[in-house]
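Note that this complex is displayed minus one protein chain, with the remaining chains in position.
Right after this comes subunit A.
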Amino acid sequence: MAVDFKELFGDFKNGLWNENPIIRLVIGMCPTLAVTNSTENGLAMGLATAFVLIMSEIVISLIKNLIPANVRIPSFILIIASFVTFTDYFLKAFFPAIAASLSIFIPLIVVNCLILGRQEAFASKNPVHRAIADGIGMGLGFTWVLTLLGAIREFFGMGSIMGIQLLGAWYRPMVIMVLPAGAFLTLGILVGIMNLISREG
């Protein structure tokens, strides 16, 4: 089986922009809205989700022919849940600070529809190497938008980025930006801007 690199690159790029999970497909909203109140949380959440996504896409793509169609969804969920539990233990053991700040949202990756959606739409229909490219693309696409959202909200809401204070004491933080409402406002404006760019381009 010859590997078509152009196709692979297309799969990878797809997740970064054309079918970006957050700003294009608008899926995986639970962590998007909940944890992006600081840059660091957004980045950590994005990477954790990307890891689970890539690993489960690999496994599911490998065993896709062994799973009967009737139980494919429960099978996907079991595999995803295993990787999520692994991530949860791993972070608690080696990165306790990150685990503490994301707390409940790590176990909640199980129900992130981005992950289940990609298994159903991509990994269960394509060979392993394409699934890896798709996983990395989608994972990074998810991560960069989450990090950007976190950065915007942290900047306006607390006057800092990555915990480093950028604006002085004169700046009165817009508390709404770190509250849930700020997530909706920022995301809405971001999706609008992205649509404007792609329409002109």
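Definition applied: a residue touches a chain if its C-beta (ideal position, glycine included) is under 8 Å from a C-beta of that chain, and two chains touch if they have at least 3 such contacts; residues count from 1.
To be clear about the criterion, contacts and distances are computed from a predicted model.
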item	value
Per UniProt, the name of the complex member that is left out, chosen from "Heme exporter protein B", "Ion-translocating oxidoreductase complex subunit G", "Sugar ABC transporter permease" or "Putative tricarboxylic transport membrane protein"	"Ion-translocating oxidoreductase complex subunit G"
Which residue of A:N20, A:N37, A:S61 or A:S124 touches the chain not shown here	A:N37
Touch criterion as defined above, residue of A:M29, A:V128, A:L179 or A:M194 at the omitted chain	A:L179
For subunit A, residues in touch with the removed chain	35, 37-38, 41, 66-71, 74-75, 78-79, 81-82, 85-86, 89-90, 92-94, 96, 100-105, 154, 157-158, 175, 178-179
